[in-house]
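Omission of a single protein chain aside, the complex is shown with its protein chains in their original locations.
For clarity, chains are labelled A and B in written order, and residue numbers in each chain start from 1.
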Amino acid sequence: MKPAAFDYHAPRTVEEAVALLATHGEEARILAGGQSLVPTMAFRMARPGVLVDINRIPDLAFLRAEDGILRIGALTRHAAFEKPVAPGPVGALLARVARHIAHAPIRQRGTFCGSLAHADPASEWCATTLALSGTLMVAGPDGQRAVAAEDWFQGVFTTAIAPGEMLAEVRLPLLGPDWRCGFAEFARRAGDFALAMAVVALRLDAGRVAEARIALGGIGGRPELAPDAAAALIGQLPRDAAQSSAERAAAGCDPQDDIHAPADYRRDLVRVMVRRAIEDAIAA
Amino acid sequence: MNWVGRRLRRFEDPALLRGEGRFTADVAVGARAVRFLRSPVANGRITALRPPEDMPPGSLFVSAAELGAIGTIRPMLYRFAYRAVEQPILPADRVHFVGQAVAAIVAPSAAMAEDLLEAVTFDIGSETALVAMDDALHPGAPAVHAVAPGNVAVEGVMESPEAAAAFASAPHVVEIALRSRRQNASPMEGRGGCAQYDRATGRVRLTASVQMPHMLRTGIAELLSMPEADLQVIAPDVGGGFGQKMALFPEYAVLVWLARRYRGDFAWIEDRNENLIASAHSRDQEHRLRGAFAADGTLLALEADILANVGAFSAYPTTCGVEPLMAFAEYPGPYKVPAYAARARGVLTHTCPMAPYRGVSRPVITFGLERLMDVAAKRIGIDPVAIRRMNLVDSFPHRSATGLTLDEASYIETLDDAAQHLDIPAFRERQKAARAQGRYLGLGLSVFNERTGYGTPAFAARGMGVVPGYEVVDIAMTPNGEVELRIGASPHGQGLRTALAQLVADRLGIAPESVRVIHGDTDRTPYGWGSFASRAMVISGGASQEAADKLAARLRAAAAKILQSSADDITLRDGEAVAGNGSSIALAALAKQVHQRSDLFDGFNLAESAHYDPPGTFSNACHAAIVEVDPETGHVRIERYLVVEDAGRIINPLIADGQVRGGVAQGIANALFEEIVIAEDGNILTGTLADYTLPSAMEIPEIEIHHRETISPFTLTGAKGLGEGGSIGAPAAIANAISDALSPFGVELFEIPATPPRIRAAIRAAEARA
């Protein structure tokens, strides 16, 4: 099980990386943590002719909170989030989520941005970024452009990235203390891709939900928002409305059948995970 | 000094811990790489198969055409309506399962060989694949092989005269249908071999990750019509086997053919994907089981209809009868079954062939029988412990309904011990309290026996063409006083080097450190059958003990001469031969004398040999699991897992407990996690370890072990085998515990693995019924 042959480049700047993408076109792939790409190369399901390894670009190695925004550079590893990276609900949420991503050695190498670029429907960071209305900063020949998380995920492993572009950074809003964030997922084994997951972000006003976002992952071709389920919470005490929100999420989703779980089972899970994520948010 | 019974640290460990073990892939570094082109189609005719147009220097292409006239793999059974299926080393015309090796590519590196595989011209006319047993058995279904119309390769049928009447008149007849899904043994090291040609002697040395090196040598020599003495097979450090590495696989024959044809070194190291789709599968079985019970719960009769999906071919030497016929012969297990009726069929399909896997059919029949006991207990309104107690065999030897002799065991005692450790009344209280809070706990029991250490009579009874069973051990003392023990068994992780050294050390009054156990090399060991079927400690151990006793007699006789005493008066202890009057000689000095001055000892030497071929014995155990089931997700958490094990005399408790724990972990995997999923077209959908889900340290709980030691006169050492018991008991214990946990929903589980979706589906179905 050996990868097909490829050429390897390790640029030192984003500009060099983008230039390599321009030169090699569709043949080129970005290599960051490699924890998703390399296995698919081992099976020869992915066979890039050129790998552009961005691990030696110092400008991409950053993680900082700035003006209420968490700025996550392309070389930030999953493990960086295992302890809260910022005070408040988002830092705490990211720490709870990070522990569910694969296993410790994978988290040491795999990157946050790599997960978003790969766009596995069961990726925790994808659902999280969607729930938090993150922004993706894409570098291309003409500099950077911003893509809203809602516009990013287009299908199974496909995103709004254009040929010649690379994901350089993800920005997450560091929500204020009136926000509560919650997460729940179900996987068969520790560290497995989840069969279903839910991430919720709720703004409370006098104990009632004033704003709500719910993202689901692991159930279909891409992570998706559950606006009906979120709407069911508005104006309610979250504990009282959790079940009806969960029912709406289950009714409104279109889960897929695969060898790990039939669709009706996934729908059951969505109901349970949404309710549990809301409970997690309340408890947080 | 008594070494038997001590938790001696293993001699095998230091090298493995330093990364200095020698596995097949380590030997293969530097050899030319062999990769196999595997069929993507389950059933079809090969219409084109040609090498890549551009073959770089050092590369080769081998298909049936290049191999020419060589033999086929065709193991035999002379009973049970066996249809002898022939497996070509590489097929010339048809493929029979997805993953079947069709051609080999040789290249300087594995990566280059894989590049070339992609350039082979290979076309198949795909035909309908028979994947499910129902389809293969359907009247009018095409035959997977013409020799087996109807697709039944082997069939056993028996019925006690009293069975029909017992069912007709019994107050309770309980019938259940069981499904065990297909599993892969998944040793951490896959299969692999490195064939090296020795130009000086013309011999080939095949280093391979196998459990039966002597059998492999015989099989390959026959296939290639070569002198068997020109082939040396070495099983070096082997990274687990669990039965999957017993069979004679076509790939090994190709390697030896290449080494002879091209006078060089060729290595094939199986990758994980190949292992999952194309090595050997197991446990794909369906049973229908009926029990006739008296009003008080006494079992009056048992009826079993057993179907085993044996795949496309018959594994050599065990044959495709191994699963169905073991279920057929051993279904009554540890219970008194006055009347028994059974039909067992091995069904041919277009799928990867079945081969033995730890426990073979016993995890499935124990799952069946123990589910039957729980369902019957509930129906009759008695306690699960009570129904087992009244039906377990309690006097020995016991002749089973299928003619097996059950030797002294502790069926009731292990059950009672388990019940006591669990404190069942206290658990029932806790279960009630938890249910009131919406939490679902359950307790499951599993009582079983494990036929181990059986020699040729047991295999001959199956009518096998190749009858394994005996073991020969050669022992010798060097002039410096170390002992060399050459065994035909072939350990691959079990710690036999340590355990046999303990056994022999006691017989010779020496330290285990001075015993070298030599194994896994056909040039250096007597012909033997390898390690499988929980046999090595019993059979090789028995032969080792006998050989050591014979050597001890020689040492005593020699010492008597020197110490001017009689052999009866000499004791061997602490590395010395000691006479009754206290005079002594160090064994090293004695050995030197005997070797170097044999003129003084009438030409006497210090080499002996012993042969052991026992009838077989039965270990037994009671497993118990306490689980918590999340009815919303179907998730099962194992809160407690307990084993009361009786494998007779325990030679090394550290190793014995390790065998039990490892077995239980595989049994839990069988119960909850692992399943080879095959699509309707015969393609395998679980070809990665992300899809075929081996449990990790988070899923396997701590396993609590208690021992009993019922010493059986049926084995020389008093030891019974225990390699498989852990995996035999666990599926039933877990399935019973889940069913107990979900009894408020009216759920009874009859399918393994009991995955979360299956558990949820069972709950949903039960809710729909209610």
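The definition used in the following text is that a contact is a pair of C-beta atoms (placed from the backbone, for glycine too) under 8 Å apart; a residue touches a chain by one contact, two chains touch by 3 or more.
Convention: contacts and distances are computed from a predicted model.
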Undisplayed chain, where the name is taken from the UniProt record, one of "Cobalt ECF transporter T component CbiQ", "TatD family hydrolase", "RNA polymerase sigma-70 factor, ECF subfamily" or "(2Fe-2S)-binding protein": "(2Fe-2S)-binding protein"
Sole contact to the chain not displayed, among B:Gln87, B:Asn151, B:Ser186 or B:Ser584: B:Ser186
Chain not shown: contacting residue from A:Ala5, A:Ala146, A:Ala162 or A:Ile259: A:Ala5
Listed residues B:Leu37, B:Leu116 or B:Val238, member touching the removed chain: B:Val238
Of B:Ala65, B:Ala386, B:Ala679 or B:Met698, the residue in touch with the unshown chain: B:Met698
Touching residue (missing chain; options B:Met55, B:Ala461, B:Leu654 or B:Ala766): B:Leu654
Contact footprint on subunit B, counting only the chain that is left out: 9-10, 12-14, 16-21, 23, 25-26, 29, 111, 186-189, 237-240, 242, 269, 271-272, 492-495, 654-655, 657-658, 661-666, 688-690, 694, 696-700, 702-703, 726
Touching residues on subunit A - with respect to the absent chain: 1-8, 10, 31, 34-35, 38-39, 42-43, 51, 53, 55, 99, 103-106, 108-109, 189-191
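Heads up, the rule we're going with is that only the chains that are shown with their structure count from here on.
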Mean-CA-position distance for subunit B and subunit A (Å): 43
Complex interface listing, subunit A residues touching subunit B: 1-5, 39, 43-44, 186, 188-193, 195, 259-262, 264-265, 268-269, 272
Interface residues, subunit B side, partner subunit A - complex: 109-111, 114-115, 118, 271-273, 632-635, 673, 677, 685-686, 688, 690-691, 693, 695-696, 698-699, 755-757, 760-761, 764
